[in-house]
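Following this message is one structure expressed as structure tokens.
One protein chain omitted, others in place.
Here the chain labels run A and B in written order, and each chain numbers its own residues starting at 1.
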Amino acid sequence: MTVDNTSVGSGGTRVGDPGLGGSNSIDAIREDDILDAPPTGAVPTAPRGRKVDSVWKLYFRKPGTIAFLIVLAVVAIASFIGPYFAGNPVATVNPTLLPPSFEFPMGTDQLGRDYLPRVLLGGQVSLLVGFTVALLCMTLGLIIGGLAGFYGGLADAFLVKVAEFFQVLPGIVLALVAAALFGANIWVIVIILSVTMWPAVARIVRAEALRISQLGYVESARAAGFHSTRILWSDVIPNAMPPVIVATTMTVGRAILIESALAFLGIGDAEQPSWGALLNSAQSYMATGWWLALFPGLCIFLVVLAINMLGDSLNDSLNPSIGKVK
Amino acid sequence: MSTSTARNASPAAPARGTTLLTVRDLAVRLPTGTKNEVRAVNSVSLTVGRGDRVGIVGESGSGKSVTGRAIAGLLPGSPRVRVSGSIVFDGDEMVGAPPKAWQAIRSRRVGMIFQDPLTFLNPTMKIGKQVQESIVARRQPGVNVREEVLRFLSLAGLQDVAVLASRFPHELSGGMRQRVLIAIAIAKLPELIIADEPTTALDATVQQHVLRSLDETVSTLGTSLILISHDLAVVAGMTDRIYVMYGGRVVETGTTASVMGSPRHPYTRALLRSVTSLTDEGVDLYSIPPALRAQLDAGALDVVIDHDRDGDPDPALGAEGEVRAS
Partner (left out) sequence: MKAAFLHYGKLLLSSFILFIAVITVLFFLLEIAPGDPVQALLGDSPVSDEFRAQIVASFGLDKSVWERYFIYLGNTLTGNLGLSFGSSMTVAELIMSRIGNTLALALPAFVISTAGGIFLGAIAARTRSKALDGAISGTSVAFFSLPNFWLGLILIMIFSIWLGWLPTQGKSPYGQDGIALQYLILPVITMATTELAYKARIMRSSMIEALGQDFIDTARSKGLSRDRVMWRHALPNALLPMITVSGYSLGFALAGSVVVERVFGWPGMGLLLYDAVQRSNNQVVLGVVIVITISILIINFLTDVVYGLVDPRVRAKFARSSRSAS
């Protein structure tokens, strides 16, 4: 969900925390402490070269980062490797609707299937869709946004209109239409989500490309005789990456949420239900099997939370706010 | 170096009347990055008497702006900003004073004029309202605020003030906006005005007009003035005394006439020479030699040459300003 202001140029989702603490000040002038100034521009200055290292170092030193990366890793491992160890997800031999117990850590569902392996398997689709969509968005966004911001003029105007067009129809709605007309299919969903979510990334790429194109070294590269395209790919794009990476991270989260919403509405793979699909079936059993609704949703929540937190702290690492220095 | 040559001929005594502000060994440390800090101001001392006009001149990074802000209490609010030393305003020590004390100073006694009138005016608030806030902060009952607003706008050199007061900053030209900043500063009837690069963001022709407005306003109200600029011409034309700063320190001070006429510190000499080389015919453009800079940065020339105190040039300095081996 990104936003374009008509005259004030703030970009997409920007989040920032005040201050990073640091050394104590005791002999400071006791002052009205209006919070430390955040970044003043809509996009962070792209760190380059050695500065990038310091951004990464900062990032990994934050306690949250490691913790959430572990969460993601655990979920990924649990989804892809866990099922081999967890039990049989399709055998309907057990008593139905058993609450969680030692034997069945997540209980059994309405057909007597062990719920734990089903939940674990459910992660596969959600994670795959999330990351695939994000990667496609990043690629499309880089290409289109880069071209628009770098070349400007008519190409830019045209591409902006194209982006606007793809943003008008919400992904969920378009996916529903496609499902109605073509039947539900995981690839259709991936394509539709990518098609409706790339404009958000492209917007950020474009803003960065515009900004970077005006910096001195692009002019000098041109003067040195470098081909425009080459400048775009070897200089402009790499320096635009930091906010793009943040945006792509956030896209993973959003894509997972939309995919699970679609699965909840019955649009997804019938063979291998994703978390959303599990929640769909769980709806009828809210009174009799609360665990059926709890666990898949909890998984979605944990994964998206971890991803959002990681994106957030990445954003913070890129825009450390120390207070204005004039 | 054109306006008001009369200024240069004023008496050499440091204070006309009583002393208003005494700064001694002021040091300000500002955070850079997440862990380091830099000494933006390093042991600066200066005095301003009532009705005095004092200039602080130096290149960017010399710490002159930070000094001005420290005196006005407008450093960034981050706890990592550290101030030490002494700032005595009308007998009261301000370093370490509670926020309320600073607020009282800022609302009634010290006014600040900033550099870039476009960004320093609230874009969503009418001009009249912004000036009005200054007047109201004075807490003077029985004052017709509306009239006062118009009075100060006129005093600052603006025309059609009734109409102007209901406009927004974006509707005014650069010169007009700067005059609004002047009006805001003087409307509180301060004892001291600190002008930080008040004309740097303006065109050359507009600069002269705005400076004249400032000159007249300050004369009319009898306010003390600290004029901070990198532009020697601006400072020379409007001040009685001058402090030359480099690298967070004062290197030379005295009456404007004395310092400009016979500079003794190598840096001041180099500075003057580079300025005159711009305008003098047949002279190559002079810039501060790297060797001198190296000496300055290494602290080899950390002396304060005070024209009012020292009779003879510092014996540690050679005729050409090089440091003699002792």
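Going forward, a residue touches a chain if its C-beta (ideal position, glycine included) is under 8 Å from a C-beta of that chain, and two chains touch if they have at least 3 such contacts.
This is a predicted model, so every value here is computed, not measured.
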Where the missing chain makes contact, among the chains that are shown: A, B
Residue among B:Lys35, B:Arg146 or B:His170 that touches the chain left out of view: B:His170
Of B:Lys64, B:Arg82 or B:Arg106, the residue in touch with the unshown chain: B:Arg106
Residue, one of B:Ala72, B:Leu272 or B:Leu296, that touches the chain absent here: B:Ala72
Where the missing chain touches chain A, by residue: 1, 3-8, 10, 13-18, 32-35, 37-40, 161, 164-165, 168-170, 172-174, 176-182, 253, 257, 260-261, 264-267, 276, 279, 282-283, 286-287, 290, 293-294, 297, 300-301, 304-305, 307-309, 312, 321, 324
Residue numbers in chain B that touch the chain omitted from display: 72, 74, 103-108, 111-112, 114, 116, 119-125, 130, 133-134, 137, 168, 170-171, 181, 184-185, 188
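The criterion applied here is as follows: only the chains that are shown with their structure count from here on.
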Euclidean distance of C-alpha centroids - chain A vs chain B, Å: 49
